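To start, the structure under review is shown below, and the notes come after it.
Only a single protein chain was left out; the remaining protein chains are all shown in position.
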Amino acid sequence: MSEAMDFKVIGTRPIRPDGVDKVTGRASFGADFSLPGMLEGAVLRSPHAHARIKSIKTDAALAASGVKAVVTGADFPQVAAGAIEGGEGGGDFADLAGNVIARGKVRYHGHAVAAVAAQSRAQALAALALIEVEYETLPAVLSLDAALAESAPLIDEGLMTSGLAEPATAPSNLASVIEMGNGDLDAGFADAALIVERRYQTPTVHQGYIEPHACVGRWGQDDQAMLWCCTQGAFDVRSMTAKVLGQPVGSLKVIPSEIGGGFGGKTTVYLEPLALLLSKKSGRPVRMVMTREEVFRATGPASAATIDLRMGFSQDGKITAAEATMAYEAGAFPGSPVGPGTMCVFAPYRIANFRIKGMDVLVNKPKAAAYRAPGAPQALFATESAMDEAADKLGIDPIELRLRNAVEEGDSAIYGPKFGPIGLRACLEAAAAHPHYTKAKDAGVGRGVAVGFWFNVGLQSSAEVHINEDGTVTVIEGNPDIGGSRASMALMAAETLGVPYESVRVVVADTETAGFTNVTGGSRVTFATGMAVVEASKDIIAQCCSRAASLWSTDEDMVEWRDGAVHPRPGVNVEAKPLSLKDLAGKAGRTGGPLLGKASLNARGAGPGFSVNLCDALVDQETGQVQVKAFTAIQDAGKAIHPSYVEGQLQGGAVQGIGWALNEEYVYSPEGVMENAGFLDYRIPVASDLPMIDTQIIEVPNPGHPYGVRGVGETPIVAPLAAVANAVSASAGVRMTELPLSPPRVLEALDQA
Amino acid sequence: MKVHVQTEVNGEAVEFLCDPTATLLDVLRDNLGLRGSKEGCGTGDCGACSVELDGALACSCLILAAETQGRSVATIEGVATPEALHPLQSHLLKSAGLQCGVCTPGIVVAAKHLLEEDPNPTEEAVRYFLAGNLCRCTGYDKIIRAVLDAAAEMRGEAA
Amino acid sequence: MAKVHVPFDLRHLAEGAAVLEVRGTCYRSLMAALRDRYPVLEAALVRDKAFVLDGEILDSPLLEAVAPASEIHFLPRIGGG
Partner (left out) sequence: MQGFAYEAPSSLDALRARLAAAQGAGELTQVLAGGTDLLVQMKQGQRAPGLILDIKRVGETQALTVDGDWLTIGASVPAAKAKAFPLVAEAFPGLAHAIDLIGSSQIQGRASLGGNLCNASPAGDTIPALIANGFEAQILTADGLRTLPVEAFVTGVGKNALASGEVLLALKAPVPGPRSGDAYQRFTPRTEMDIAVVGVGARLTLDDAGVIASACIALGAVAPQAFLAEAAGAALVGTRGEPQALEAAAAAAMAVAKPISDKRGSADFRRRICGVLVKRVVAQALERCTTGGTK
């Protein structure tokens, strides 16, 4: 692959194949599916943040009108500990099962305790009220400080901290510790002309997808089961649900619906095992749909974090040493993304002397779920705030300061391996030259700069390419299309096969139709599944060459694929017209049967993604309200297959990050009840809060992908937190270190300025 | 006791029996099979269930189905003709103004109402009018552009 | 011999070493050699860390060939959203 590639369709902006269905309301999402005889399920959730379950009585509920089945934790098998595969690091099946339905103890307000299936939702809800649960309430642990306190109540009495040099001798709420380091920290700080040292805090936030979780489960008397659901990964739902229910993977078929947003939050299961067990007990299909309140109380969230950061700088702005102590809330079960957080925190920079400590801490909140670049936004909020403060104090332009420390190809990342070609420097240079950065600021406006980073992942993907008898193309793959990926797959297939984009249809298939494919997540779909589609298309090309050679009675190495057709190689003495895909499709029956290409792979070479964001913000000095006046997202995409959807990723991630920075947070009562479990008071940005989000796509091709693609889905949410905070700090004239930058907090800071 | 309702949906006479507690959204989706209107919140905060009732824009999750007796309901399913998409729909596709697409039906219904009231809205007017249509994927940028472009096309200007 | 970078927080399991020279032509033989010398370290690496060969994070390295000049890191596992 090279930069000089001459693309025919890649890089164009055609209409997505599923577009008309989605603008006309025809597309079928999670709650849109139904089956004859279907029951409606509902979940009884814990009214306490932390309590022992002493008894559960379900007789009255089971006897209620219309009720066909009731399940509790006692109906589920005990699931042994074991790592969940598929790239969702830190997960354990036993914890997953414990989160799906409580056994013995409830660990957060909203934790599922029982579920009911009835003929109507009203009947199911009425029956929930008849389930008698006797609780012994326990004190709720709601903050990192409270969780790590000497005599903190234990959320998991058996939890021994892992990752310590000396094995833990007593249980605690500290699930694990990770440490990284290099060089001589003391010497590095001794060399510093400036040391920035602060504590940075970020709140618990939710992914905020608009479509609540929903599924329909149907269990047969032969123990074969089917699930229709909205998910980022049907195969992951299959393996997780099978494990929670103690069933063989092959007995479960998962059919993904269209998905109304996920952002990482739909990479796990909540309702699916409940629906299937209710179906097994009732002998009827069962539909379960969460309310928005349930989505807030029982799914997501992203970890709150406290990061103590110390960075040393020489007079000319070189980082001499850096130290971070990072505590992330895991929620009620281990598994916050503090691991990747520790790897991201200083990833954009060359730092010889550093120490990083990460802590995964249990609190009585919902089990943290992945949210776009899990762990990175919190980490880089801290670092990029400190970089901004350093630039200010050293009198160095903030982009220049970053350029002086930026990692480049060949540098070892602080977490070890060497970087290949990366776009950090190109993004920084583009930012410095961007009109947003060069134009004068309006009165009172603060301007913030921040860098974003995410690893991007590869993982397993499969694809099939079917050539129809008229030469049109059907691509079969297994990644739910969460943001236009069918269009990207069709573009890559069309490019490889040399056919028009419009002749390619892309099918997102179920777990019995598509080959195994990991989640739509980790910024991997266009990269890894795209690679599988390209490979499967190349498989078709090889078959076409072979068949053309047979037709021409020559050897395969006498022919070549060029411009969408098989040609005799130059100089080969064959009298023949080139054979196009369409020609060969028509002759398929006579040349060996249908043309079917396939590929399955474990993708390598996911190039890391870097970004730079610029934000102009104006603080109302009397009320503390922040207005984002301008925002620019610049990011290295490797190669933008469909630039509009790449821009869309940048814009959407920017706005989620703006929300995280400004107004989003879980508000808890002292008893551990979330007080703002709805879109009215959990304030995601609305259209009138925002300016247009300007974008600039940088293309430093990724050598690990045939067309140079690197993932773009997650990096966009990383930089906005600090970009906004730096702009607000500049406008307010006071350094803001705790998110969200809600009006009361900003006003309080203004008072102290 | 069920309520018997006769009403009009997308210009067609319909009748149904429903529980008095059923919302218009419930009936559209479960009784009439019109599932283009989505329930994102059930409390009128997200706009994914937007419909018009006697020409007024509304959240169908906050209307009792019984209230629609003798009225006229317009949903996303009635926006395109058999021959063509509405300009808003075409421009949303052209501008990539949707990612997951679950908020899109509500946005089309609301924006269509806006352009019927004000064929030449400013960007600010579009943003404020659509503030009740939450979108978590796009950052709104391409949605707003699509609405402005569709408005221009509908006014006969080159978009 | 391949260079194995010992994670900072597990160096106490390798007598404080930051880098180990380990013989092995593939993942399995490399890890077997490591197990012979530092069984507790090897177990911790397999349990808690992702295997990184020459900069590439490999979630299923079982059949991976290792060259004498290879650099191996072990990193915390990464989840994706």
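In order of appearance the chains are A, B and C, and numbering begins at 1 in each one.
By definition in this document, contacts are C-beta pairs under 8 Å (C-beta built on N, C-alpha and C of every residue); 3 or more make two chains touch, one makes a residue touch a chain.
Predicted, not measured: the structure shown is a model, and the values here were computed from it.
J.: Taking the complete complex into account, tell me which visible chains touch the one left out.
T.: When the full complex is considered, the omitted chain touches A, B.
J.: Given that one chain is not shown, which residue among B:V9, B:V27, B:A58 or B:M154 touches it?
T.: B:A58
J.: Looking at the full complex, which residue from B:V9, B:V27 or B:L130 touches the chain that isn't shown here?
T.: B:L130
J.: Taking the full complex into account, what residues of chain A touch the chain not shown?
T.: 122, 622-623, 625, 662-663, 667, 675-676, 679-681, 683, 685-686, 688-689, 742-744, 747
J.: In the full complex, which residues of chain B touch the absent chain?
T.: Chain B touches the chain not shown through residues 1, 3, 19-21, 23, 42-45, 47, 50, 52-53, 56-59, 61-64, 66-67, 69, 110, 113-114, 128-133.
Please note the rule applied: only the chains that are shown with their structure count from here on.
J.: Centroid from C-alpha atoms only, then distance chain A to chain C, rounded to Å. What do you get?
T.: Chain centroid spacing, chain A to chain C, equals 27 Å.
J.: How many angstrom between the C-alpha centroids of chain C and chain B?
T.: Taking the average C-alpha coordinate of chain B and of chain C, the gap between them is 56 Å.
J.: What positions in chain A touch 2 or more of the other chains?
T.: Touching at least two other chains: 207, 262-263.
J.: Which of the residues in chain A come into contact with chain C in the complex?
T.: Residues in contact with chain C: 85, 87-91, 162-163, 165, 176-182, 207, 262-265, 267, 337, 339-340, 342-343, 358, 370-375, 415-420, 455, 457-459, 519, 521-524, 602, 604-605, 713-714.
J.: Touching chain A in the complex: which residues of chain B?
T.: Touch residues, chain B against chain A: 19, 21, 29-30, 34-43, 45-46, 48, 75-77, 79-80, 85, 89, 92-96, 98-105, 108, 123-124, 126-128, 130-145.
J.: Which bits of chain A are touching chain B when the two form their complex?
T.: Its residues touching chain B are 13, 15-16, 18-20, 22-29, 31-32, 34, 122, 207-212, 258-263, 289, 291-292, 482-484, 642, 644-645, 647-648, 651-656, 678-680, 684-688, 690, 692-693.
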